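Note that this complex is displayed minus one protein chain, with the remaining chains in position.
On to chain A.
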Amino acid sequence: MANSIKIRSQRRDGYVEVKLLISHPMENGRNRDANGELIPAHFIEHLLVKLNDQLILTANMAGSISKNPFFTFRLKTGNSGDRLSAEWTDNRQSKDSAEHVLD
(Lines give C-alpha, C1' and ligand atoms only; values in the text may rest on other atoms or scores of the structure.)
Protein backbone atom coordinates (compact mmCIF):
# COMPACT_ATOMS: atom_id res chain seq x y z
CA MET A 1 0.00 0.00 0.00
CA ALA A 2 2.92 2.27 -0.53
CA ASN A 3 2.20 5.75 -1.82
CA SER A 4 -1.54 5.53 -1.44
CA ILE A 5 -1.64 9.16 -0.25
CA LYS A 6 -1.20 12.30 -2.30
CA ILE A 7 -0.86 15.61 -0.46
CA ARG A 8 -0.91 19.03 -2.10
CA SER A 9 -0.84 22.42 -0.44
CA GLN A 10 -1.52 25.89 -1.71
CA ARG A 11 -0.85 29.16 0.07
CA ARG A 12 -3.92 31.42 0.02
CA ASP A 13 -4.79 34.71 1.59
CA GLY A 14 -4.60 34.06 5.33
CA TYR A 15 -4.46 30.26 5.28
CA VAL A 16 -2.89 27.25 3.60
CA GLU A 17 -5.28 24.92 1.80
CA VAL A 18 -4.36 21.24 1.93
CA LYS A 19 -5.79 18.58 -0.35
CA LEU A 20 -5.49 14.92 0.54
CA LEU A 21 -6.27 12.12 -1.90
CA ILE A 22 -6.06 8.51 -0.73
CA SER A 23 -6.32 5.41 -2.94
CA HIS A 24 -8.56 2.99 -1.09
CA PRO A 25 -11.57 0.81 -2.12
CA MET A 26 -13.72 1.91 0.88
CA GLU A 27 -15.90 -1.20 0.51
CA ASN A 28 -18.72 -1.20 3.07
CA GLY A 29 -19.35 -4.96 2.89
CA ARG A 30 -22.76 -4.64 1.20
CA ASN A 31 -21.65 -4.58 -2.44
CA ARG A 32 -21.59 -7.69 -4.62
CA ASP A 33 -19.06 -8.59 -7.27
CA ALA A 34 -19.85 -9.79 -10.83
CA ASN A 35 -20.58 -13.32 -9.49
CA GLY A 36 -23.02 -12.09 -6.88
CA GLU A 37 -20.61 -12.72 -4.02
CA LEU A 38 -20.46 -10.15 -1.23
CA ILE A 39 -17.28 -8.08 -1.35
CA PRO A 40 -15.83 -8.08 2.18
CA ALA A 41 -15.80 -4.77 4.04
CA HIS A 42 -12.54 -2.90 3.55
CA PHE A 43 -12.49 0.72 4.59
CA ILE A 44 -10.31 3.30 6.31
CA GLU A 45 -11.27 3.83 9.95
CA HIS A 46 -8.85 6.49 11.11
CA LEU A 47 -6.96 9.28 9.45
CA LEU A 48 -4.45 11.35 11.41
CA VAL A 49 -2.97 14.58 10.08
CA LYS A 50 0.04 16.13 11.78
CA LEU A 51 1.91 19.37 11.31
CA ASN A 52 5.54 19.09 12.47
CA ASP A 53 4.57 15.95 14.44
CA GLN A 54 1.72 17.75 16.24
CA LEU A 55 -1.74 16.29 15.68
CA ILE A 56 -3.97 18.84 13.95
CA LEU A 57 -6.86 16.81 12.52
CA THR A 58 -8.35 13.38 13.17
CA ALA A 59 -11.02 11.89 10.96
CA ASN A 60 -12.88 8.73 11.92
CA MET A 61 -14.96 7.10 9.21
CA ALA A 62 -16.44 3.89 7.82
CA GLY A 63 -17.81 2.64 4.51
CA SER A 64 -19.99 5.71 3.94
CA ILE A 65 -17.02 7.71 2.66
CA SER A 66 -16.58 7.41 -1.11
CA LYS A 67 -13.99 5.20 -2.76
CA ASN A 68 -10.60 6.96 -2.98
CA PRO A 69 -11.32 9.44 -0.20
CA PHE A 70 -10.60 13.07 -0.93
CA PHE A 71 -10.39 15.66 1.85
CA THR A 72 -9.63 19.36 1.93
CA PHE A 73 -8.84 21.41 5.02
CA ARG A 74 -7.14 24.68 5.85
CA LEU A 75 -4.21 25.45 8.10
CA LYS A 76 -4.37 28.74 9.96
CA THR A 77 -0.64 29.16 9.60
CA GLY A 78 1.99 27.28 7.72
CA ASN A 79 5.62 28.24 7.29
CA SER A 80 7.77 27.28 4.39
CA GLY A 81 9.50 24.01 5.29
CA ASP A 82 6.81 22.87 7.76
CA ARG A 83 6.24 19.12 7.55
CA LEU A 84 2.68 17.90 7.08
CA SER A 85 2.02 14.19 7.46
CA ALA A 86 -1.02 12.00 6.99
CA GLU A 87 -1.50 8.44 8.21
CA TRP A 88 -4.46 6.12 7.79
CA THR A 89 -5.43 2.77 9.34
CA ASP A 90 -8.14 0.57 7.83
CA ASN A 91 -10.40 -2.14 9.27
CA ARG A 92 -7.81 -4.79 8.32
CA GLN A 93 -5.18 -2.89 10.31
CA SER A 94 -3.28 -1.95 7.14
CA LYS A 95 -1.61 1.43 7.40
CA ASP A 96 0.04 3.93 5.15
CA SER A 97 1.51 7.38 5.64
CA ALA A 98 2.98 10.18 3.60
CA GLU A 99 4.76 13.42 4.30
CA HIS A 100 4.60 16.72 2.48
CA VAL A 101 6.77 19.80 2.99
CA LEU A 102 5.01 23.17 2.67
CA ASP A 103 6.38 25.57 0.02
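Definition applied: a residue touches a chain if its C-beta (ideal position, glycine included) is under 8 Å from a C-beta of that chain, and two chains touch if they have at least 3 such contacts; residues count from 1.
The rule we apply is simple: contacts and distances are computed from a predicted model.
> Which of the following is the UniProt-recorded protein name of the chain this complex doesn't show: "Ligase-associated DNA damage response endonuclease PdeM", "Ig-like SoxY domain-containing protein", "Peptide/nickel transport system substrate-binding protein" or "Sulfurtransferase"?
Options "Ligase-associated DNA damage response endonuclease PdeM", "Ig-like SoxY domain-containing protein", "Peptide/nickel transport system substrate-binding protein" or "Sulfurtransferase" narrow down to "Ig-like SoxY domain-containing protein" for the missing chain.
> One chain isn't shown here. Among A:Gln10, A:Ser23, A:Thr72 or A:Ser94, which residue touches it?
A:Thr72
> Quick one: say which of A:Gln10, A:Ser23 or A:Thr58 touches the chain that got left out.
Counting the whole complex, the residue in contact with the absent chain is A:Thr58.
> Given the full complex, what residues of chain A touch the hidden partner chain?
Contacting residues on chain A, toward the hidden partner: 15, 28, 30-32, 45, 51, 54-67, 69-77.
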